[in-house]
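Note that one protein chain is taken out, while the other chains of the complex remain in position.
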Amino acid sequence: MSRRLTVHPDRLLPADRELRAIARELYAEVADLPIISPHGHVPADWFADDVRFADPTALLLTPDHYLTRVLHSHGVPLEHLGVGQGELTHEQSRAAFRTLCRYWKEFRGTPMKLWLESQLVEVLDIDLAPAEDTADEIYDRIDARLAAEDLRPRALYDRFAIDLIATTDDPCDDLAAHRRIATDETWAGTVVPTFRPDRYLEPARPGWNDDVDRLAQVSGQDTGSYAGWVAAMEDRRSYFREHGAVSSDHAHLDAGMLPLAPEESERLYAAARGGTITPGDADRLRRGMLFEQARMASEDGLVMTLHPGAWRNHHGATAARFGPDVGADFAVPTEYVRPLRPVLDAFGTHPRFRLVLFTLDETTFSREIGPLASFYPSVFAGAPWWFIDAPEAISRYRRAVTESCGFGKTSGMIDDTRALLSIPARHDMARRLDCAYLAELVADHRLTLDEARDTAHDLVVRQPRLAFALEGEDLR
Amino acid sequence: MSRRLTVHPDRLLPADRELRAIARELYAEVADLPIISPHGHVPADWFADDVRFADPTALLLTPDHYLTRVLHSHGVPLEHLGVGQGELTHEQSRAAFRTLCRYWKEFRGTPMKLWLESQLVEVLDIDLAPAEDTADEIYDRIDARLAAEDLRPRALYDRFAIDLIATTDDPCDDLAAHRRIATDETWAGTVVPTFRPDRYLEPARPGWNDDVDRLAQVSGQDTGSYAGWVAAMEDRRSYFREHGAVSSDHAHLDAGMLPLAPEESERLYAAARGGTITPGDADRLRRGMLFEQARMASEDGLVMTLHPGAWRNHHGATAARFGPDVGADFAVPTEYVRPLRPVLDAFGTHPRFRLVLFTLDETTFSREIGPLASFYPSVFAGAPWWFIDAPEAISRYRRAVTESCGFGKTSGMIDDTRALLSIPARHDMARRLDCAYLAELVADHRLTLDEARDTAHDLVVRQPRLAFALEGEDLR
Partner (left out) sequence: MSRRLTVHPDRLLPADRELRAIARELYAEVADLPIISPHGHVPADWFADDVRFADPTALLLTPDHYLTRVLHSHGVPLEHLGVGQGELTHEQSRAAFRTLCRYWKEFRGTPMKLWLESQLVEVLDIDLAPAEDTADEIYDRIDARLAAEDLRPRALYDRFAIDLIATTDDPCDDLAAHRRIATDETWAGTVVPTFRPDRYLEPARPGWNDDVDRLAQVSGQDTGSYAGWVAAMEDRRSYFREHGAVSSDHAHLDAGMLPLAPEESERLYAAARGGTITPGDADRLRRGMLFEQARMASEDGLVMTLHPGAWRNHHGATAARFGPDVGADFAVPTEYVRPLRPVLDAFGTHPRFRLVLFTLDETTFSREIGPLASFYPSVFAGAPWWFIDAPEAISRYRRAVTESCGFGKTSGMIDDTRALLSIPARHDMARRLDCAYLAELVADHRLTLDEARDTAHDLVVRQPRLAFALEGEDLR
């Protein structure tokens, strides 16, 4: 017997009646505000070409490593879910979807359940709860819906009331898709690129030399020297800036940035190019290159977002067979105060520099990130990300950073997702949780209702604009 | 004037009326389910011999280092509590019990208060609150009760509705007590051994050589070489498996497991046997030996439970006078993602391998343990243990791991105790707290009531069976 699927209008609001009444009132003010998505992974091509999604599994399951990861943890082989399989046959696609529905109970207590249920009900008009015996019917209904024009990316962008969405792009990308969108007079969406140069900053990574060669080609700068590498980076950042980029994004194992003396950078760079650099020197060079990015940021105004602390491709056999980004990346203890000392010493009060700090290590919220954001004008406390972009963790984040840096030095919601269909659900979740927290502050008289109302609005509207310099102004 | 002691039927359920109503409903479904205790320290002899407990102090106080530790922290010398004193005279025993009652208020806010009060009321029929002026009367009443048959271990096992209980045993143990229980047709309890080889994996520990000699004798394998040590371990694991063991338990300072090349293991092992191994090499050898245990686990199917991060015998004078396990062990920061990389790379998706991760460092719940359990089929997030097997910490655990790995990759309740009388109170506490958390998820519409009811049942019945492979099946 199949169960009806609904999403409750009060979901994620506090259970206590008085608190819920306050939270509802706050939420009503922000529920329908436009979405600003300054960091994410939806491909620009989707908007440029207004693609049609192939089938329910390709739409919802295969590309979402949050879902495939959990199924894998219950013994489902990734290949059964379409991961790394190219296009699936109809039967394979249906079988994968059935597996998802069969294991649906394993998502209880996770945000994936909330996001998917919200997409099913609110975007896809499905009113059946996923289960083994409803899988085929749900699959067929979604499949039928996919033909409609209103499920194509541009229609979704408009329907979701997105104000701005950022993609994540390789520095050598020609941003042709972004250009096509910008010059297309038939659609007014704002899709901006993000400069993501990680691979060019890891001299110990196999393939680095080839990447740096390609960088030379694209930038027209000779990357045979460190100075040339710097010039090439400046060239590409400028290209991205011209194409609307507002930020550069950086994810290395640690947060270290450390200036190198010119002769030392050249020496280490030459060793790296020659393939003779030691692991320790490769780390030093990387930290020097990241410091250089910060210096450029203080000049060109691209906001720097930092996501350190992820150990990538933890399981060798999975990486070998399925490639990266399939859910086998994990977190290690992370520091900010110590490794960021040099860069904040240099640019921490620079009027054009902004640094948004993300983390997978929650211990840093109250110990390091909140306090740093509470002193340095340039530093913003980034929203919880990845494993911790979930109700309980988001609630812990607000409780951990607000008491040092207030609401006004936080980044606003970052969805960081490739799953276009889930974007409203993710932002809605954050808005509900922020209102729930603000309701507590009102109920125990830490804030007046008017103050909370204003802050709820700021968290959706002001904070992303401020943290990502969307108005372009200097900080002081 | 003495105060009546009661335990409230709604204890540990949420204060909010609506939440409490939901939690009560969930709790009613699981309150009386049998207890599965797959890891603990009750001696097998107690069941084999169906011993009679000596007196109230020997029953409740002296062997419980949770209680003696807190009294010690208020300046009570351990010897006044009977620690390390052999059998106490009646007057000593009564005096120790009086001390416990006099300091009873110092346990407010700790789980020890809840457990002891539950034992007093629900097992021992005491209705007086412990205090200086009630100590003697409580003592006398318990003493009188101890003569009754229904307070002997087998009767308690049956009365507590225990389904299975695991002991913790030295690899050289002949498991005679377990055999006596298994072959005794007059009692149907299931008491299984657990393979705990720590002492044989610490080549730097004084006495290691003697232990390894004894291992040779017992296993009939020549432990003069590393290969012999491996063969001896395989022999004893197999012996334990034949006697019903379902898991091996491991507690070293860090979680590191690292394969060694055969020649290197032999070289390090020879140095250890010869007494010339360096501390650094002893650590490497230990990590190699632990990796070897994981390899064996992937073959023989003993679930591997890991309890790293405890600094043992912190206070020298206490250790010298009273020995180990008297409450002077503490925690250090612990990592899992990095040190477990090699072992999970090798066996993380092996169908027979299971690894239950326990911690004393709560920061690892959301940062490392939950995420690892949310990808690797073999990994389970172990219940909070030791200093953190307490209401607030258990609640933090659920909030920290569930959002990544769901409920379905958690271990179920582990009581880890030698205090037989406290086992129902400990499991009951966990059930109440899980229902309290599930009630929150229902109240703010993250789960339906039916989903929560099913999960509450799973946490008591399915999860320990799954994590400890009690059905014996492979994971995929």
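Note that the chains are named A and B in the order they appear, and that numbering of residues resets to 1 at the start of each chain.
The working rule: contacts are C-beta pairs under 8 Å (C-beta built on N, C-alpha and C of every residue); 3 or more make two chains touch, one makes a residue touch a chain.
Owing to the predicted nature of the structure, the values given are computational and were not obtained by experimental measurement.
Chemist: Have a look at A:Pro43, A:Gly189, A:Pro259 or A:Pro377 and name the one touching the chain we're not showing.
Modeler: Here the residue in touch with the unshown chain is A:Pro377.
Chemist: If the hidden chain were put back, which of B:Arg214, B:His315 or B:Arg352 would touch it?
Modeler: B:His315
Chemist: Thinking of the whole complex, not just what is shown, which of B:Arg52, B:His74, B:His90 or B:Arg159 touches the missing chain?
Modeler: B:His74
Chemist: May I ask you to list the residues on subunit B that touch the chain which is not drawn?
Modeler: Where subunit B meets the chain not shown: residues 3, 7-8, 10-17, 69-70, 72-77, 105-111, 113-114, 311, 314-318, 327-328, 330-333, 360-363, 387-388, 390-393, 396.
Chemist: Just the residue numbers, please: which parts of subunit A touch the chain that's not shown?
Modeler: 16, 18-19, 333, 335, 337-338, 341, 344-345, 348-349, 351, 363, 366-368, 370-377, 379, 398-400, 402-409, 440-441, 443-448, 450-451, 454-455, 475-476
We take it that only the chains that are shown with their structure count from here on.
Chemist: At what distance in angstrom does the C-alpha mean of subunit B lie from that of subunit A?
Modeler: Between these chains, centre-to-centre, one finds 39 Å.
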